[in-house]
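Before I ask anything, here is the structure I am working with.
Only one protein chain is missing from this complex, and each of the others stays in its spot.
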Amino acid sequence: MWKWFHQLASPPHFYRIAPTFSLVLLLPGLALIAYGVYAGLFLAPMDYQQGDAFRIIYIHVPSAYLSLMAYMIMAVAGGIGLIWRMKLAHAVAASAAPLGAWFTFLALATGSIWGRPMWGTWWEWADPRMMSELILLFFYFGYMALRGAIDDTAKADKASAVLALVGVINVIIVHYSVTWWSSLHQGQTIMAKEGPAMDPGMLYPLLANIFGFTLLFGSLILRRTRTEVLFRERRTRWVKEMILAPEGQR
Amino acid sequence: MTAQLSAENLTLFRGDRCLFRGVGFALNSGELLILEGSNGSGKTSLMKAIVGMLDLEKGVVSWNGMPVAEQRQVFHGALVWTAHRVGLKADLTLVENLRFEAALRPQGSDDLETVLERLEISRLKPLPLRSLSAGQQRRVALARMLLADVPLWLMDEPFTNLDREGRALVMELVKEHLDKGGMCVMAAHQDVEIDAPVKKVVLQ
Amino acid sequence: MMESLAMGGYGAYVWTCFGLAAAVLIINEWRVRARQATVYKEIEVRIKALEDSA
Partner (left out) sequence: MTNPERHMPSMTSGLLAVARRDLLLAWKRPGDVLNPLFFFAMVCTLFPLAVGPSAEQLTFSGPGVLWVAALLAMLISLNSLFISDFDDGSLEQLLISPQPLPLVGLGKTISHWLTSGLPLVLVSPIVAITYRMPGDVVLVLMLTLTLGTVSLSLLGSIGAALTVGLHRGTALLSLLILPLSMPVLIIGANTVSLAAGNETYSAGIWALAAYAVGTLSLAPYATAAALRISNE
């Protein structure tokens, strides 16, 4: 098991197999999203309170979920890289950050668009989830800025891993403090909570989209990491041999 | 008997550049190790790697037969490193600086006054470090070494900014330290004339 | 048909969101591919140049 893991983590091996794995994730992901989007838009019954506007949930929730997951991946991969000095883990963390930031942006944008018909405003300061998401976006910016500011890759990896680990604890505290804060300032309508008793016709497309987005995210991160590995290993012998190998054998 | 300070197969990369590869040495008490090489050949980096400030690509530095990574505090308690920069505060006086250093590591029996006399900086005592010349500041860094009770001295280009007299003094002090059973690692690009067992590591 | 596309008056909001999602996914897919191509190209040029000079 351990040996298998080590082999997987070796850069040339990872570089070779990543496209296959990525495709294995991509195809079912696209299928799930195709179903989820179609069913979410046209088959799912209308919400009795929000009308058809609730259909935004099929984008909003998956992207909010991925924004958090990407941050977790970043922190965990950074921790693994720090403790076990695994270079691949740092490459994963580096690739997770921009993807996570994109999905955070998507969650914020869809949340804001959803808020317009529901709250009558593009931005509701008192909604704790939107605020947490916004601060999460700031965390991503800080992380990427720190990475960008350090020229030495090995140093950037380690420094940003420390930041991600400190940040992951704080993201949780931010969430609690923002929730407490918004409870002080109620009066405005807060987005209705989606209860557990969701109509199956509404729920299944949502689950399909969450899984589909996750698979797609997995596929993207694998390929991003692959490029990152190639760039970081650009002066090694295996890269040189691969590039100089005849066309068919790459 | 294993050497007190030893290193095996040290390899260090800075970014893509390999600074040194496969460096090894073994140093016993009473011996001097000289790191030779032109400017930019990685002498300072090798020294930083020995004290554990840099992450080595490969290789182990051992102190009394045990890797220093496993006993960082013990190892750091056994050395003083006079780096390229003196590492003292310019706003504090000579005495304030040395008193601070004394709180960090074990101190020998020599009192401050004797050591300062020896280094001929006794009369500069009340001055803040910023009003001292570069050579005088070097001497304060030497005082830090003499006051500490440690077996291992690491010196990065100890002769810069010193006049002929100062250089002779450094060699004399190192010789005394070695005679007492101490060890010294010195990075130098000029000849060192010290009558003691000398080992060398040459960096390209 | 038009009625179901109008989303009960919320069409503009719903379709913008789905459009944004599609855009973000496509941008990321494209960025991943573009970056792989640039990095590969850069490395290829450099290695071949070194090989020729050797």
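Miscellaneous remarks
A, B and C label the chains in the order they appear, each numbered from 1.
FYI, a residue touches a chain if its C-beta (ideal position, glycine included) is under 8 Å from a C-beta of that chain, and two chains touch if they have at least 3 such contacts.
The shown structure was predicted, so the numbers you read here are calculated from the model rather than taken from an experiment.
The chain not displayed here makes contact, within the full complex, with A, B. Screening B:Leu104, B:Ala168 or B:Val202 for touch with the missing chain picks out B:Leu104.
Summarising the interface, subunit A meets the missing chain with residues 82, 135, 138-139, 141-142, 145-146, 149-150, 152, 154-155, 158-159, 162-163, 165-167, 169-170, 173-174, 176-178, 180-181, 184. What subunit B contributes to its contact with the hidden chain is residues 29, 51-55, 73-74, 76-77, 79, 81, 83-92, 96, 100-101, 103-106, 108-109, 149-151, 180-182.
As a working rule, only the chains that are shown with their structure count from here on.
Contact tally for A-B versus A-C: the pair with more C-beta pairs in contact is A-C. Each chain gets one centre point, the mean of its Cα atoms, and the points for subunit B and subunit C are 55 Å apart. The mean-CA centres of subunit A and subunit B are about 49 angstrom from one another, to the nearest whole unit. Listed for subunit B are no residues, as none touches two or more other chains. Residues 14-16, 55 of subunit B touch subunit A in their complex.
On subunit C, the positions that touch subunit A within their shared complex are 4, 7-11, 13-14, 16-18, 20-21, 24-25, 27-29, 32-33, 35-36, 39-40, 42-44, 46-48, 51.
Subunit A makes touch with subunit B in their complex at residues 151-154, 235.
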